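As you look at this complex, bear in mind that one protein chain is not there, while each of the others sits in place.
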Amino acid sequence: MAKSFTNQRMIINTVVAWGIGLLIFFPILWTILTSFKTEAQAINDPPLFLGFDWTLENYSIVQERSDYMRFLMNSVIIAGGSTLLGIVIAIPAAWSMAFVPSRRTKDILLWMLSTKMLPAVGVLYPIYLLFIKFGLLDTRLGLVIVMMLINLPIIVWMLYTYFREIPVEILEAARMDGASLREELIYVLTPMAIPGIASTVLLNFILAWNEAFWTLNLTAAKAAPLTAFIASYSSPEGLFYAKLSAASTMAIAPILILGWFSQKQLVRGLTFGAVK
Amino acid sequence: MGRIVLNKVSKSFGDTEVIPPLDLTIEDGEFTVFVGPSGCGKSTLLRLIAGLEDVTAGTIEIDGKDATQVSPAKRGLAMVFQSYALYPHMTVRKNISFPLRMAKLDKAEQDRRVERAASVLNLTDYLDRRPGQLSGGQRQRVAIGRAIVREPAAFLFDEPLSNLDAALRVGMRLEISELHERLKTTMIYVTHDQVEAMTMADRIVVLRAGHIEQVGSPLELYHTPRNLFVAGFIGSPKMNFIAGKEAEKHGAHTVGIRPEHIMVTEKKGSWAGVVGVSEHLGSDTFLHVHETGLADTITVRAGGEVGFRHGDRIHLTPRDDVIHKFDTGGLRSE
Partner (left out) sequence: MATQQSRSAARIMLAPAVILLLGWMLVPLTMTLYFSFKKYLPLRGGDLGWAGFDNYVRFVTSSAFWPSIQSTLIIVIGVLLITVVLGVLLAQLLDQPMWGQGIVRILVIAPFFVMPTVSALVWKNMFMDPVNGLLAHLWKFFGAQPVEWLSDAPLFSIIMIVSWQWLPFATLILLTAIQSLDSEQLEAAEMDGAPVLARFGYIVLPHLSRAIAIVILIQTIFLLSIFAEIFVTTGGAFGTRTLTYLIFQRVLESQNVGLGSAGGVYAIVLANIVAYFLMRIVGKNLDA
């Protein structure tokens, strides 16, 4: 009796949850499906779900016509470079605050967070101007720097919350064992914090990859990443659904995969440790 | 070699002084135990010696050299932490050899020392495991192994046994004492457990609120406690304190009598009382005696075969030759 009741509830839960899950996921699924259609099939009336001739031609067209690989490289360099640079700057800072806290630590942390809340549009022109002045406009270097700066508070915060879980005694043991500060960071703290550092890298890579205000406003042709590449489809000519879908699929696929690995860390990173 | 001299050492956190100026000399090769209730500053004192905290004033000398400003890495001391503080990402072998790697010893010497430490500590079979795969006692031994391979001037132990269960604690206590006999290296050991202090120490330093209450060998502390605090802290069960008329008879403000120095008889004795709870340990029986008119409870340590029950009227007679006398300030008077 009780067992069949739970079974019944399991079935209802499963059906409802899967239904809603698929509904939410549907736009992504539809985009992936459409990327394998011809342009004519893509706008077929009625819409074709699975009964179409699967083709890969859109992918090759996208690459040929718009040099997709270049945008992809820009995205990888901007997201990867800014994340790595941020990590290198953030590890010492997070070490300081987690293991040698002072009365000002909390204020510094909150202040760092507050820089993240600065609306980008409020400082758009100054940054634009500075970029022109220093020749950074439409360069990868410029975007690496900006992306590093906007994500640095999150990186410091995430590392800080991970570091705080490491008992300070272990670092003290290293100190007693004759390790210098540098050796303490390299041989003890960093390897122990690898899982935390990895999730921080992952989340920030995703955030930088998807950032679409600075990338749209500070790049033109040379340094434009995938966000800008996709935006160029907003005023296209001719039939383009299948190509848009192929381009979109290529732009989101890597991140979808990375994102699945980082679900848990996402919460901690985006709520600054306030929800765990 | 490890003679450690503390000279007017004091420590404050902000405005609170946790250790008022304090002098202490720890002789080379001595096993010194810092003991006291929690919050007495014993761990802080150890961390000052280790260099993990700065002294607020005063100097620390190690082997005749001023080490006050020397970083913990360079003081030549090894420490065993309460949580063992093993490096979870390293194997036992790597953990033990870590200080040697930091000291840039050559590989062959590292291996030789690790092997030796492992055989002394019965860790040879576990060298390739990680700390997470070891039992509490084994982790403890790895922590000790990591300390001994450096051949330090002195070992610092910060409540190393408090995370172990009772049976293991007794075993490790013996092992550490054994180790001290073998190495003859200075050891400073912090604990709140007076049994550990009594059984292991050459010399005990009793601390309260950052003050040194008394320094002496275990038996000195037992036989001639300098004040009421030490008298009450050392010895188990606790010493009985009696004030008032009975104390005046002995010309003191307070007298202290250890439970083991009171005789129990059914009839006739100096004091009368009623038995409350009696704890039978087999070898001994602890009687808690009430209604004596002397103190709330008088604890008596009697033989294991004593058959008194709750509510029995009995008589107590203290041994006059081992009564401790204290003056109004709580200091021993004699």
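Details
Chains: A and B, in written order; residue numbering restarts at 1 for each.
Here is the rule we use: contacts are C-beta pairs under 8 Å (C-beta built on N, C-alpha and C of every residue); 3 or more make two chains touch, one makes a residue touch a chain.
It should be emphasised that the depicted structure is a prediction, and the values quoted were computed from it without experimental measurement.
Note that the absent chain touches A, B when the full complex is taken as a whole. Although one chain is not drawn, the whole complex shows that of A:Met73, A:Leu141 or A:Leu181 it is A:Leu181 that touches it. Where chain A meets the missing chain, the touching residues are 6, 9-10, 13-14, 16-18, 20-22, 24-25, 27-28, 30-31, 34, 43, 45-47, 89-90, 92-93, 95-97, 99-102, 106, 108-110, 112-115, 117-130, 149, 152-153, 156, 168, 181, 206, 209-210, 212-213, 216-217, 226-228, 230-231, 233-234, 240-241, 244-245, 248, 251-252, 255-256, 258-260, 263, 266-267, 270-276.
For chain B, the residues in touch with the chain missing from this view are 51-54, 71-72.
One rule holds in what follows: only the chains that are shown with their structure count from here on.
Centre to centre, using the average C-alpha position, chain A and chain B are separated by 54 Å. Within the complex formed with chain A, the chain B residues making contact are 50-52, 71-74, 77-79, 81-83, 85-89, 98-99, 102-103, 146, 150, 156.
Residue ranges of chain A in contact with chain B, taken from their complex: 167, 169-170, 172-180, 183, 187-188, 191-192, 194.
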